[in-house]
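Notes to accompany the following structure.
A protein chain is absent from this complex, but the other protein chains hold their places.
And now, chain A:
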Amino acid sequence: MEFAELIRTPRVDNVVLHRPFYPAVEGTLCLTGHHLILSSRQDNTEELWLLHSNIDAIDKRFVGPLGTIIIKCKDFRIIQLDIPGMEECLNIASSIEALSTLDSITLMYPFFYRPMFEVIEDGWHSFLPEQEFELYSCSCDEWRLSYVNKEFAVCPSYPPIVIVPKSIDDEALRKVATFRHGGRFPVLSYYHKKNGMVIMRSGQPLTGTNGRRCKEDEKLINATLRAGKRGYIIDTRSLTVAQQARAKGGGFEQEAHYPQWRRIHKSIERYHILQESLIKLVEACNDQTHNMDRWLSKLEASNWLTHIKEILTTACLAAQCIDREGASILIHGTEGTDSTLQVTSLAQIILEPRSRTIRGFEALIEREWLQAGHPFQQRCAQSAYCNSKQKWESPVFLLFLDCVWQILRQFPCSFEFNENFLIMLFEHAYASQFGTFLGNNESERCKLKLQQKTMSLWSWVNRPSELRKFTSPLFEANNLVIWPSVAPQSLHLWEGIFLRWNRSSKYLDEAYEEMVNIIEYNKELQAKILPQLIPSLLLEGGKLQRCKQS
């Protein structure tokens, strides 16, 4: 298929662009295979350069011969194009519609994108499972890398390499896979170096109504416990939901068969409930006509912050089991690809200082989201403006990022990255020139040959010029566990995402800049004082008389 077939009118003059907080601009609108571009041809800049894949929904209106297209983006921005001529407008609209809903992944922009920057480090090889294993688990000989899933035959949504207890052989893993939803047998997610406790994750056990059991499964998860120790199983579903799952062949671990484990049920919502919550929240943020009370009531009715609280609470509970109770845990919901990953990754943010650095966080996303098989392609296909009633779209990853932002807000000096880093990840998960978030799991990514055909997001991000934008000046590395507050008073609407296009951030940006200046100036002085100090030290024969005793 040629893009040219889809582009009915490649170019229209005298189009007026309306964006929030900018004056309207008149210019020429161009449609390319992947972008919508508007330029007024002043200063050689383009006022609009929008990926078609970022378009969530469009509306059109006509007043006489003047057509208006309202474009609603997956990053929640809303822009308006006034296009003279009804035919042009209709053509543009239908072209955009076609181009923004391409069926084939291989037609997406990442397959056409040619980077204009020099690749210093190929992001596809930045976080290899073997290296990560070294980093996280080298200190213990209780774990091993298993290649049982090399051909994606045991579990289609798992990566080829997983970490499992050393005492369990691949044959047993194959058996366990048949007993877990989607073949997702329990694997290591996190190893807490301080006390050797671990977080495991999996799919639900397929106990069904007649209480099926699997000796290998029991053996596998018991193998993670040290002698005389007990562990916790955190089921991210409520007990009722978990019980209902039995009717469909799913279920949960029976106490009788797992006597060393205690099960805790938390209820984290999934799928369309989250999607509806997002739709309501964005609607509330965009509606500026209501009074104060209706704003709060709409915010409340969206339940977004309730979901945040629930997810964070469960993650804190998991972290608490590990760090305070000294107990290992197994986490799963139904498939183990959504709420499970929210909990395992947030628990690591709380427990593991490295995951609060830029590289560590990237590694976390690579391990706990991409490799772990969160179906990005499905979940992020549509955003807050979609009207499709597909079941699989869900802002699971955005909720995770929001939770990270909540922790960052409470511990602003403990993260190497800033809010912009999280916003950038959100944008790229929904629409990107990079291949990182394409596909639903490693198996699909392999088939698409993403490594060969597309550029990794990390190749772009991990260059000094980009990193500078995402680095928090406040960061002071600390090796501590950080316990966030989950009280409603401590949880806030993430304005940087949800009000981004509805308020001017000028004054807040200035404040950030000021903060950077204050810290940079301090560093500059420190750098200056060294060369001054040394000669004077030498000249004075090492007699140190520092003005300041710090």
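Note that contacts are C-beta pairs under 8 Å (C-beta built on N, C-alpha and C of every residue); 3 or more make two chains touch, one makes a residue touch a chain; residues count from 1.
The definition used in the following text is that contacts and distances are computed from a predicted model.
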Listed names "60S ribosomal protein L6", "Myotubularin related protein 7", "Autophagy protein 5" or "Ubiquitin carboxyl-terminal hydrolase", matching UniProt entry of the absent chain: "Myotubularin related protein 7"
Absent-chain contact - pick from A:V15, A:C214, A:A245 or A:C316: A:C316
Contacting the left-out chain in the complete assembly, out of A:Y109, A:F411 or A:W458: A:F411
Missing-chain contacts mapped onto chain A: 194, 232, 262, 264, 285, 288-297, 299-300, 303, 305-306, 308-309, 313-314, 316-317, 319-321, 323-325, 409-414, 474, 476, 478, 480-493, 495, 499, 502-504, 507-508, 510-511, 514-515, 518-519, 521-522, 525-526, 528-530, 532-540, 546-548, 550
